[in-house]
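Beneath this line is the structure, given in structure tokens, with notes to follow.
The complex appears here without one of its protein chains, the remainder shown in place.
Our next item is chain A:
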Amino acid sequence: MRRGGSLGDTIFEWACRGAGVFVLLLLGAIIVELFIAGLPAFQAFGLGFLISTDWDPVQEVFGAGVSVYGTVVTAVLAIVLAVPLAFGVAFYLTELAPAWLRRPVGTAVELLAAVPSIIYGMWGFFVIAPAFAANLQPWIIDNIGELPLIGIFFQGAPFGTGIFMAAFILAIMILPFIAATMRDVFEQVPPVYKESAYGLGATTWEVMKGVVIPYTRSSVVGGIMLGLGRALGETMAVTFVIGNANRISASLFGPGNTIASLVALEFGESETGSLKLASLLALGFILFVLSFVVLAASRYMLRSRLKA
């Protein structure tokens, strides 16, 4: 023993290491528990569970097709809607805004990320969906809905709620995450690069397009993947506005469901040990795998930023 602290050192280091191991075990346990709990459903329906669109509690036939479709479509559509907005916000915050405005505006956008999911749900259901159904949606159905090819996505009755509304609310929810990542990586571009481009006479947009974006491309994609990962598992907001119907409709204005919304709604009505409960847990396992892959990819893309 060199000095009296060495016992304390050993204890403390092992406490820290033990906590680290605990976190690893936690994630492992979540995966294993969800898989074991969902196993009866996988055994009963085989791989067909993944694509079957049945969800019939009476006949005890269950499939993940509709909710997996809803999960992926809402999340991807949310990304399509959120990325341009997030880019605009990040561009504004890093290059355009006067210095005194950057902090307050940046904080306000970050607060959007802090608003709880259920508040987005209520706001979407009671405010945005009725406003959309009353004003914008009938016009879209009458005009864009008549167009060949893309028209089919914009047909149906103007209920407000549905796949599109879920994607729209999701887009607002993930916007701050994508914008914050983009802003952080844009700020890491060495000023010398930008100044050289400005010195050649480039405009602000040309500097963004020709210097900043190429320099930060993989981190930007990582930020978008992070948003996608968040959108896949959002529960409460989606449950309020997606319409909750177990069918795939071609129109984005039709109702649908996602894995998370289906689990949230049906879990309480499922008996312990029933095939339905196992199916819901199997859905949870599928959602976990989906988010894990997307989030892991996001971290991989963001690794250069994390090293900095």
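Quick notes on this structure:
Keep this in mind: a contact is a pair of C-beta atoms (placed from the backbone, for glycine too) under 8 Å apart; a residue touches a chain by one contact, two chains touch by 3 or more; residues count from 1.
Convention: contacts and distances are computed from a predicted model.
As stated in its UniProt record, the chain not included in the shown complex is "Phosphate transport system permease protein PstA", which appears among "Dihydroorotase", "ABC transporter related protein", "Phosphate transport system permease protein PstA" or "Fe-S metabolism protein SufE". Which of A:G156, A:G243 or A:G284 touches the hidden chain is settled by the complete complex: it is A:G284.
Contact with the undisplayed chain is limited, among A:I51, A:V80 or A:I118, to A:I118.
Across A:G63, A:G229 or A:G254, the residue that sits in touch with the chain not pictured is A:G229.
Touch with the chain omitted from the figure is made, among A:E60, A:E146, A:E187 or A:E206, by A:E206. Touching the omitted chain from chain A are residues 3-6, 8-9, 11-13, 15-24, 26-27, 29-30, 33-34, 37, 84-89, 91-93, 96-97, 105, 107-112, 114-123, 125-127, 172, 175-176, 179, 203-206, 208, 226, 229-230, 232-236, 240, 260, 263-264, 267-268, 272, 280-281, 284, 287-288, 291-292, 295-296, 299.
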